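All protein chains but one are shown in place.
After this line comes subunit A, so read on.
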Amino acid sequence: MVEIASDKPLTLAEKVWRDHVVVRGKDNDGQRAPDLLYIDLHLVHEVTSPQAFEGLRLAGRPVRRPDLTIATEDHNTPTLEIDKPIADPISRIQVDTLRANCEEFGIRLHSLGDANQGIVHVVGPQLGLTQPGMTVVCGDSHTSTHGAFGSLAMGIGTSEVEHVLATQTLSLKPFKTMAVTVNGTLKPGVSSKDIILAVIAEIGTGGGQGYVLEYRGTAIEQLSMEARMTICNMSIEAGARAGMVGPDETTFDYVQGRPHAPTGEEWDTAVEYWRSLRTDEGAEFDAEVVIDADQLEPFVTWGTNPGHGVSLNDAVPQPTDFDDPVDRESAERALEYMDLEPGTRMKDIRVDTVFLGSCTNSRLEDLRKAAEIIRGRHKDPQVRMIVVPGSAQVRLEAEAEGLDQVFKDFGAEWRFAGCSMCLGMNPDQLAPGERCASTSNRNFEGRQGKGGRTHLVSPVVAAATAIRGTLSAPSDVLLPEPTPA
């Protein structure tokens, strides 16, 4: 998307980009310098912001648009006893620093205990602040989540957080575009998490580098907003700078009526604009990947990066299955860390913990789907299951429909909202050697706790796994046991 001529058919990403250019990058020796883009929404949390606010303070700069900025506490927050001071003094200082900074710079903050506290990527959409055609940034790589609304949403580093606070703009190099076309229809028990794990297994953790991915095709059109958010959320695990879905009726229905959604005539004007953002007929993508949803089975990771995924029906691969010596070495190392033997059936792998939560899969729909599987059953006695709603609001909504009781009756722990065991910045961590089926987004070494071993799964696979104690598909727990012939 180097040149954007007005008569050329455009992709969704190109249109959103076009509508936010403040200053076009100059040509610099045959290469275009970055464009300066306007940022519509800046989400802030306690971890990546303190040094940015300190930078502003030292330079005597204000926040240019506090009215386009919102903050919440999520990474460090405990999920138990939230009415008590945060026990870890370093976590407490970081959260207190955010509170002081928001006070000083006039930024709206949703603190622990507030109904809109929670994972920043759950809170934005829930408030209706994430809308189609916007530019959204946050000092968190999973900002790509918001692309599900057809907005251009990117994770940024702390220097860029400071830049956006000071200028409400960001210098961005033009992206390439990649169509990820998912044809067909998902089978029962297969979720959008399985689509994105399959995409990453296909293109690799670096396959999306330099690209904005646009997820399209019948299987994507059939997905709910929650399910689209799961897919866009993990675009970063394919190395992409962002992931997007064209806004449609599903998008508009989700946004309408939320606290910050346009109303009355403004709503109609907004929808008309949002409809115009869809990729034009004949627009060209720089690359395309095609996935057949009909063939997809529940996916699970076996290794230590999100590209290390296989169908749940498969076995742990042999390092010799990989042609590239770099991939082979990575697989050998991963198998050693994960303590897995090649050839072991994925479904024979026993887990110690099941984590249902994170910005990938902690919305009401995720909790409902998991609850459907476990309702009236009891977890495997050897397994501990932790359920962490994405926001305080999600927790309240889940409780209003009795989901908390379903989880408690099952033997799971029902917690308060936050990032929790996805990255273990709060007390929710795996012990060394502990194995976890997790609905989160990263299976990196030590991510969920030092020495912890992570298998990424969908919420329904997490639920089925908690019932049997071994990695399991929903069909494994719903079908009657086979009778001997």
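Points worth noting:
Criterion: a contact is a pair of C-beta atoms (placed from the backbone, for glycine too) under 8 Å apart; a residue touches a chain by one contact, two chains touch by 3 or more; residues count from 1.
Note that in this section contacts and distances are computed from a predicted model.
Per its UniProt entry, the chain excluded from the display bears the name "3-isopropylmalate dehydratase small subunit", taken from "Peptide/nickel transport system ATP-binding protein", "NADH-quinone oxidoreductase subunit G", "ABC transporter permease" or "3-isopropylmalate dehydratase small subunit". Residue A:33 is the one among A:33, A:82 or A:287 that touches the chain missing from this view. Between the chain not shown and the residues A:139, A:217 or A:418, the one that touches is A:139.
Among A:91, A:438 or A:472, the one in contact with the hidden chain is A:91. Even with one chain removed from view, subunit A keeps its contact list with that chain: residues 22-23, 25, 28-31, 33-34, 36, 38, 40-41, 47-48, 50-51, 54, 59, 61, 64, 66-70, 75-76, 88, 90-91, 93-94, 97, 108, 115-116, 127-129, 131, 134, 139-141, 143, 155-160, 162-163, 166-169, 171, 173, 204-206, 209-210, 236-237, 239-241, 259-262, 266, 269-270, 273, 304-305, 326-327, 329-330, 333, 423-425, 442, 444-447, 450.
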